[in-house]
Each structure stands twice: as C-alpha cells, then as structure tokens.
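Below: the structure, in structure tokens.
All protein chains but one are shown at their positions in the complex.
In order of appearance the chains are A and B, and numbering begins at 1 in each one.
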Amino acid sequence: MTNQHTTYDVTKFHGSVPASQDIGIVINEIIADIKAHQTSQTVKPGGDIYIPVGDYDLLTQVVIDISYLTIRGEGHGFMSLSIRDNTPDTSGWRETVAGGSHVKVKLTGAPAIVTNRNGTQPRLSSIEFRDFCMDGLHFSGNGNSYVNNKTGIYVEGDCDSFVIRGMGFVYLEHALVLEGADATTIDGNFIAECGNCVELLLASQSCKVTNNLIGGGYNGKSIAAAGAEGLLVAANNVFPRGGSLIELINSARCSVSANRLAGFYPGMIRLIGTNETLVAANLVRRQNETYGPFQNYNNGLQETYGIFRVQGDNNKISNNHFLVDPQGYTAADGPIIVINAESGIYNWISDNHYVLAAIPNLQYVAVRLGSALTQSKVIYSGSSAQITDLGTLNAIVPNP
Amino acid sequence: MTNQHTTYDVTKFHGSVPASQDIGIVINEIIADIKAHQTSQTVKPGGDIYIPVGDYDLLTQVVIDISYLTIRGEGHGFMSLSIRDNTPDTSGWRETVAGGSHVKVKLTGAPAIVTNRNGTQPRLSSIEFRDFCMDGLHFSGNGNSYVNNKTGIYVEGDCDSFVIRGMGFVYLEHALVLEGADATTIDGNFIAECGNCVELLLASQSCKVTNNLIGGGYNGKSIAAAGAEGLLVAANNVFPRGGSLIELINSARCSVSANRLAGFYPGMIRLIGTNETLVAANLVRRQNETYGPFQNYNNGLQETYGIFRVQGDNNKISNNHFLVDPQGYTAADGPIIVINAESGIYNWISDNHYVLAAIPNLQYVAVRLGSALTQSKVIYSGSSAQITDLGTLNAIVPNP
Partner (left out) sequence: MTNQHTTYDVTKFHGSVPASQDIGIVINEIIADIKAHQTSQTVKPGGDIYIPVGDYDLLTQVVIDISYLTIRGEGHGFMSLSIRDNTPDTSGWRETVAGGSHVKVKLTGAPAIVTNRNGTQPRLSSIEFRDFCMDGLHFSGNGNSYVNNKTGIYVEGDCDSFVIRGMGFVYLEHALVLEGADATTIDGNFIAECGNCVELLLASQSCKVTNNLIGGGYNGKSIAAAGAEGLLVAANNVFPRGGSLIELINSARCSVSANRLAGFYPGMIRLIGTNETLVAANLVRRQNETYGPFQNYNNGLQETYGIFRVQGDNNKISNNHFLVDPQGYTAADGPIIVINAESGIYNWISDNHYVLAAIPNLQYVAVRLGSALTQSKVIYSGSSAQITDLGTLNAIVPNP
C-alpha cells in the first residue's frame, strides 16, 4: 500500500505495448498498477494519467473502476473532418486528421472508455477527463452518415462529481453518455461532428452542461437527457445540425438558459413528459440546411411537430428569441409552428419574440396550444393572429 | 535574485518533512524559497506549486504573502462523506475517503490556507488555486453537524484577480472565505458537504461566482456576500441543503442569473439591505428535506420569512421559476410565502412563475408586499389571489 504521488505519462509507462499502438491497453495497465499500490480502504487517492500531445490508437476498451482518476491531455485537437470528407481533393492540405492529445478510436461496437464500479460501493466519484481528443476517424459511407458504431466515453451505473472539461470529440456516433450521473460537470468541451453529443440517461440529478460548443448529426441528439432532475444547461453555443438540440424526456425541474441554439429542423427543443422546467433567455435560430452535401438529409420530422415541442406540465418558456428563416420552403411545407405546446397543464409562455422570414405563401404559427393543453398562459408571445389555441381554459395576452 | 523557472512538486521539494506528513510546512518552505530567490521589486513572477494526486496531511497553516502563486493539483477528489457517515456499514466499500490531490485538513481553529500581505503594498494579485481537494475529514458528532472548526482557504485583506477553479471542498465548516476581493474568479469548483461554501466578506467588487456545483449545510451559507458591489453569480447548480443559497447582505448592483437553486427551507434567496440587484432566469426548487438522517434539522426560519426574502430598494426579480413542493407540510406550517418583499422602495417583480404543490389545507402566497414596501411593481407574477399587498403605492398586474 502506497500513498501514490505519481503522474503516469502514457508514453513513459512500461506497458506491454507502446501507447501509440494501443493506448487502451496502456491505460488499463496503469489502472491495474494504481490498484496494486492502493489497497487500503482509506488510502485510495486515485491517479493521474497524462496523454502528451501525439497520436494514439485505441483498440482496446479502457475500463475504469476506481474513483479519483484523472485522464488528461494538452489539446482538444478538433478539426472539421466533415469539411475534409466533403472536399474532393485534399492532397494539398497540410493535415487531414485531428490532433492534440489525439486518441484515435478504432474500437467499434463498444465504448472506447467505460466507467463502471460493477456493483461495489460506493459510487465512482470524481473521475475527470480533460483536454484530450477522442476521434472516431471516419463515418460509414461517404462520411456524412454520422454512423460508425463508436462511442467515446460511456459511464455505466451511478456516478458522482465527474468532470468532463476541455475535451474534444469528433466523428463518434456517441460522444459522451452518462447513466445515473450525480452532480456531473460537462464544461468547456468541443463536441462536434458527432452523431450524438451529450446523453444523460436514467436518473441523473444536479448535473451541469455549461459553456460547451456542441453540434450533433441530423440523426442524433446534441444535448439530451432522460429522467433528469435539476439539470442546468447554460451558456452553450449549440450549432447545426442536431436532430434535436435540447431534448428532455421524462425529466423535471431542469433549466435551459442563456444558450445560443442553431438548427435545421423541427424538434430543435423538446420537452416530452417533462415538467417544471425553465427555458429562458435563449436565442433559437432555425434555418434549413445550408451545406450542400447534407441537403438531402434531415431528422424526418414534419413542420407540425414544432420547432419547440412541449408535452408536459408547469414548464416556463420565457424571454427567448426565435429566428426562423427556412429558405427554400414553400407553402407546401408549412405552416411552420414555432412553439407547439401539444399537451399538458399550467405551462407559462411569456415574452418570447419571433423573427419569421417572409417567404411567399409560407405561413407561421408562433404558438400552437394543442387540444390537450389546458390552463396555460401565453403572454406577449405573439399577436392574436400568430397564436392558435385549440385547448381549454388557456389565457392569452397578445402582443400590443 | 533569480528569474525563477521552476515548478515546485511538493513531493520532490527537499523540505523539513515529507509533504504527506504536513503539506503545510512544505508549502511554507517553498514560499520561503521563492521569496529568497525573488528579491528584486521588478522580478517577482511568483511560483507554481504542484500537488500530485495523493494524500497529504495538513497540520500547519499555509501563509501566502506573495502574489502570482499558483497551487494546483490534478483532481478535485470529492466523494460524499455524508453518505459514508450515514451508511451503517461501510466495511465493504472500496474506499471511504476522498481523493485526488487530496489535502487532509487536520488543522482546526484556523484556516488551512490564509493569504495576507500584512499591510504592505500592493494588494496580493493573481493567486490561483486549481484542481485539488481540501477535505475536512469529519464533522463533529455523528457527522451531520457541519461543524468542525475547519476552514479551507481564507483570504485576509484586499486582493485582486484571484482564481479558484476546479477545486473540491468537502467537510469544511467554511470552505472558501474572501475579504475585500476585487475581480476574483470562483469558477468550476465542487464545493459540497461544507457548512458554508463561498463567503465574500467586506467590500468585494466585480467578482464572479460561475459554473460551480455547490451545496452547503442546513446551518450555513452556500453563496453569501456582504458589502458586495457588482458580484455576478451565474450558471451555478446549487443543491441542498443550504441554510441559505444566495445571501446578499448590504450589497449593491449584483446579478444572480441563470442558476439552478434547490433547497429545503425558507430563506433560500435573501437580499437584505441589498439594492439595485438583478435576480433573473433562475430555477428555484423548494422541497422539504428528503434524506432521513437530516430530517430533524433545518435553518430555524419560519415560513413567514419567505423562500425569497427582499429588504432593499430597486431590485429586479424577473423571469424566475419557483417550484414548491414541501411534502409533509400541513396547514399548521403555512402559509408558505414564496417572494416576501418585506420592505423597500421601487422593487420590480415581473414574469415569475410558480408551481405550488397541492397539499391538503396548505396555503401559499406567491408574492407578499410588506407594509414597509412602497412604489414597487408586480407584473405577471401571480394571480390576484396569490398576491398580498400590505404596502403603499405599489402597482400590480395580475396573471391573466
């Protein structure tokens, strides 16, 4: 038993293979070494694994079952692989791959990194991932599929006080998935050109997704949570595409504030079975796809779904700015519904503003209150003509 | 005199004791070494002290009297000691202590780390604390007292441009206290299971408490300031318990925005003698204590105090979402007052929404305007029945 005071540099650890050949094996061997040296219940400070700037293949899944493990690099290393894959000739380019502390995820069918205590107690705590790049390298087909059966980090089982900060994720079908996260910080990351970016599953609580740059695939989720309680999503810049940008399913008491959200399809924001949630002071930009190679793709939803879909109770949707400019649309595509409060009770929709591009014959509905919506308020969130109320006992204060 | 270019690793510095035995002595000796080498008024770059992942006792107070000192580790190392202390048998647990770059604060009666220029000029500037754990180890009694006479970091006297980032604090009666802080950054920290978490005393100005996960004791303060000017509290996820969550005393022109706040008692947010302050776009969740071992404790305030208490002038309280679900309450406990604007002039309360759980016989007041409140506005922040106006010259626009 030792009071470990060592940083493990993956390039200097005497593992069974060089880290460049399979960093997965090396990290697993480092974890085994940490565990061999920290056998007392009261002396388990964990470890610090350092990935210098460089290229590292990952062929073997990293399995983390100890708390207080930090894995860190010195560069998030993103580059746009999508622009690369849609450029006919890159032979003259200086580089054609991502970089930084660059983990090349070659493992398919299972997450590159998994954390799991395997049923022992207590929960894993304070694992930190910082400042390195997880790169899925290629998507299947022409590179525009967002599909490659690769996942960056998967947190299985409950966890506490994890930190994911300053990371880069690119070309992964799933970048970051956490089950049962308690008080997790996902801050300052660059997660783009991934199918799905941030997925909080099962019963997360008091988590924080802040200050990230995020852009998911047309067939994926940018920031999604299911069964979340008290999630804070603030100060993110979420850009296209994103099949959904903010998707909260069966969640409660979450807050989505001060974000800039830009997307291409209906269903940008979804509160489905989600209650008591605040969506405030966000800028929401809806265009149609602007990049030629992706103009044949979308998320399959109809305009009737709504750019912002609500099915739930007691939500507050206030002080948002909706900018809708679906160039290329025609009357056949419309009307476009901005906020579609499909069902629920006691929702509060106030002080939202809309910029709706004038397109010949295209109609808009600013707020639609569905027939299963009741006892909700719409205050200064559209003119009378822009609001459709099919529900019961709702109250509307139209724009002056 | 030397142009110092050294990182001091506390485990490699040849101090009079090993860092694991008393990191306080070692850091003080390092500081003395830095000072011995930096004697010119114009060559004082400061120093960089590195705490590798490991366990370190702190028996001796660290005294910092030089600017530009960074003390950093590689892991915030929090674990829930409270769950440990309330679990009857932890003999099967993998670990029972916190970790990371783990400073075990064994010093009582005085702060573990103090910064103080002792009257010389200029103010201390740009001291940084990053990515290590300060752990008070135990609370007195059964572990649920939040009392142990231990303080993590105490900044005495004026300071400028300090940074506290990525730190973990656990089981300290006071985690972080700053006097006279100018332009301090408190960002991305994990401060939980501490009696008091962030305390800004005396005349702080232009400080920033952002992006933190914070949870104080039932008898303590989560984020508190006295005499603050221009404090920004944004994008924090503040969870229970917290005797108070946001407490601004005799402060002015502060901003509390885009936070998620969850607590168990009246007095969650307090503006006392505080003026011209903005509280906007926050989610405020009030329950009763949910965890058995703490259900006998509270902060001693009556419901008449208000969940959000205002005594001051010219404050703006807008676009907040209040979720109140005090299970177990009865009519005898109520009515519950959400916003209690007790006294002051020209307060502006607009576009706040409430979710008030239906509990038999329990009454709520959404907004109470006290008899000493005057010339204030309440706009779309409650129905007529939910608002009590005992003051003078106030104007109310009730919910439609």
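Rule of thumb we're sticking to: a contact is a pair of C-beta atoms (placed from the backbone, for glycine too) under 8 Å apart; a residue touches a chain by one contact, two chains touch by 3 or more.
The model shown is predicted, which means the values in this text are computed figures rather than measured ones.
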Of A:Ala203, A:Leu323, A:Ile345 or A:Ala372, the residue in touch with the unshown chain: A:Leu323
Sole contact to the chain not displayed, among B:Thr87, B:Thr185, B:Thr374 or B:Thr388: B:Thr185
Residue of A:Val63, A:Leu213 or A:Ile345 touching the missing chain in the full complex: A:Leu213
Contacts of chain B with the absent chain, listed as residue ranges: 3-7, 41-48, 66-70, 72, 117, 120-122, 125-126, 128, 160-161, 163, 165, 183, 185, 187, 206-208, 210-211, 230-232, 234-235, 253-255, 257-258, 276-278, 280-281, 314, 316, 318-319, 346, 348, 350-351, 377, 379, 395-397
For chain A, the residues touching the chain missing from this view: 11, 19-20, 52-55, 74-80, 83-84, 90, 92-102, 166, 168, 188, 190, 192, 211, 213, 234-237, 239, 257-260, 262, 280-283, 285, 319, 321, 323, 351, 353, 355, 380, 399-400
